[in-house]
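Input: one structure, supplied below.
Shown here: the complex without one of its protein chains, the others still in place.
As written, the chains take the letters A, B and C, and residue 1 is the first residue of each chain.
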Amino acid sequence: MSDRATPDPPARLTRWEQRTEVPLFAAGLLFLTGYAVRVLTPHEAEPWNDIALILVWSTWLLFLADYLIRLRLSGLGARFVPTHWLDTVVLLLPLLRPLRMVQVYQVVQRRRDRPRLSLYARVISYAGLTAVLLGFAAALAVYHFEHTVPGASIRSFGDAAWWACATLTTVGYGDATPVTFWGRVVAAGLMAGGLALLGAVTGSFSSWLIQVFTREDEKRPPERD
Amino acid sequence: MSDRATPDPPARLTRWEQRTEVPLFAAGLLFLTGYAVRVLTPHEAEPWNDIALILVWSTWLLFLADYLIRLRLSGLGARFVPTHWLDTVVLLLPLLRPLRMVQVYQVVQRRRDRPRLSLYARVISYAGLTAVLLGFAAALAVYHFEHTVPGASIRSFGDAAWWACATLTTVGYGDATPVTFWGRVVAAGLMAGGLALLGAVTGSFSSWLIQVFTREDEKRPPERD
Amino acid sequence: MSDRATPDPPARLTRWEQRTEVPLFAAGLLFLTGYAVRVLTPHEAEPWNDIALILVWSTWLLFLADYLIRLRLSGLGARFVPTHWLDTVVLLLPLLRPLRMVQVYQVVQRRRDRPRLSLYARVISYAGLTAVLLGFAAALAVYHFEHTVPGASIRSFGDAAWWACATLTTVGYGDATPVTFWGRVVAAGLMAGGLALLGAVTGSFSSWLIQVFTREDEKRPPERD
Partner (left out) sequence: MSDRATPDPPARLTRWEQRTEVPLFAAGLLFLTGYAVRVLTPHEAEPWNDIALILVWSTWLLFLADYLIRLRLSGLGARFVPTHWLDTVVLLLPLLRPLRMVQVYQVVQRRRDRPRLSLYARVISYAGLTAVLLGFAAALAVYHFEHTVPGASIRSFGDAAWWACATLTTVGYGDATPVTFWGRVVAAGLMAGGLALLGAVTGSFSSWLIQVFTREDEKRPPERD
């Protein structure tokens, strides 16, 4: 979020980041899938549960390796940690990884050499996709913390997904809410992160609609008024 | 939502679309009416229930015919389906038809040769009207899925309409909420679609109010300040 | 909300509107006070309840007289009703009167010859004040419809005011919600009207904050960046 006059990153770091964007995106999806299988299947369900655990750990090791290589390539030493604080947070809480899956969409589009979407469409698709992935990760985590607690209102993953929808859109029915400490911490994080993203979706949609109506005005011949 | 450099549609397609705008809008309203009668009257209530069923199917066949004719006229072949994905979705889920009832309002106004509303007023009236129609369709669908389920909090169409109001405005009291899987899917769709539309209404109203206050400034003689 | 090319109103109408602005604002406050006393005191509580009833009717007759005089002065005849539809609605539902108390704030300020507030401050104070008055009127009406109904969650005016706060801000806890048909109609109206106004408050506050931070930038000497 800062525009601080950070020195330009070395060319080797930039190249590394460009080359790893797509594999890391795939690893992020694998991590989410592995976590989902781990959380949603009963722990006795061999072999899926074990495979999922291995998947989660191996993708996380990939993220760690990427982080260390970039720390090395940046030439910043320990200063890399505070200047790339979002990367650091995402490494420690990999369920926030959707926040770092940003550029891949554009990379894919660039490679395929297709004309790009308009500005607002890109903001909407980026912020909307990130919000959906964050909501999915939060629903998994909340389900994980809540579903075995007596008196909880979130008993199935369906409830958790429903809760995530109602929370992200700020509707907040309250028919399914977390009751444990960690469930509420995850919920507070989802509110803070998700609402800003959805606000960007709504704001961009509004701007896009006004743009469409304005453009149509210009196309039409001037009327008497 | 895309500004992709699609080739201009053939003149015949444009003419077709202009000529069918008003009939299709009327067919959309008939579809909603038929669906409403079908859902709200008991199934033994002859003949209304049967008439409504016929109405729903015949209007849907109209939509299908229009889709196929436009596919033909566009000269795109199978590529018509992805490039007009919103039309395709609306054909398969006709309750989303309010999303395609866009231009008719302006067409009607143009024909009557009346001076147009200001930019913000048009965005507000278009987005507000679409949101109301979507909310009505969602209330019907949720009532359809919920009202016979034991333990449901939405028992009458009044409850469903009240739920749709509270959801569209993100108030979300939670005194009436869907409990079935399909009811919640409809609700999630209403949140996603409706909130963006209502955000456009609020944003435009805010811009319009600032415009009014600015204009008034310019009218008044300059003061000491 | 329309910018239609309506002919300028005759000078006599403009003079009438300027001269009646402050008295009508006072009458609007009296109407709200009278309605509040009527609703909040028990019907046997003589003489306050009767005085309030007289106040409500006499102020409404004032509104009617003003409406008819303006209809006459406008020279539009029956066309006055649709072109001034908001005035017509407010005449029939006088609890919406806060929506027409717009200009009085500026008139008072102009007369006192004080320097004006900035654009955003005026939008915030106008929209905020209107929202508060609308919320107060809605709380009274909902209390009126709900407080005698068995099973209602709004039993006191305190509950109604708390409900109006939670509704206007879209928080919507759901611990106090209308359950009657008319209570819900009032609530839907408050959502529709109030949210747009509060959106204008939030939007203007946000713009004002960005303006303040920008201005401060310009004051400071340029830095190394």
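The definition used in the following text is that a residue touches a chain if its C-beta (ideal position, glycine included) is under 8 Å from a C-beta of that chain, and two chains touch if they have at least 3 such contacts.
Here the structure is a predicted model, which is why all the values come from computation and not from measurement.
Shown chains touched by the hidden one, complex as a whole: A, B, C.
In the full complex, chain B touches the omitted chain through residues 5, 170-174, 224-225.
Mapped onto chain C, the interface with the missing chain covers residues 114-115, 117-118, 120-121, 124, 158, 162, 165-166, 169-175, 198, 201-203, 205-210, 213-214, 217, 223-225.
Residues of chain A that touch the chain left out of the display are 1-5, 115-116, 119-120, 122-123, 126-127, 166-167, 170-174, 177, 179, 181, 184, 187-188, 191-192, 195-196, 199-200, 202-204, 207.
In this text, only the chains that are shown with their structure count from here on.
Chain B has the Cα centre that lies closest to the mean of all protein Cα atoms in view. Copies chain B and chain C of the same sequence differ in orientation by 90 degrees, per CA superposition (steps of 5). In the contact between chain A and chain B, the residue numbers used by both copies make up under half of all numbers at that interface. Rounded to whole angstrom, the centroid-to-centroid distance between chain A and chain B, based on C-alpha atoms, equals 30 Å.
In chain A, the residues that reach two or more other chains under the touch definition are 170-174, 225.
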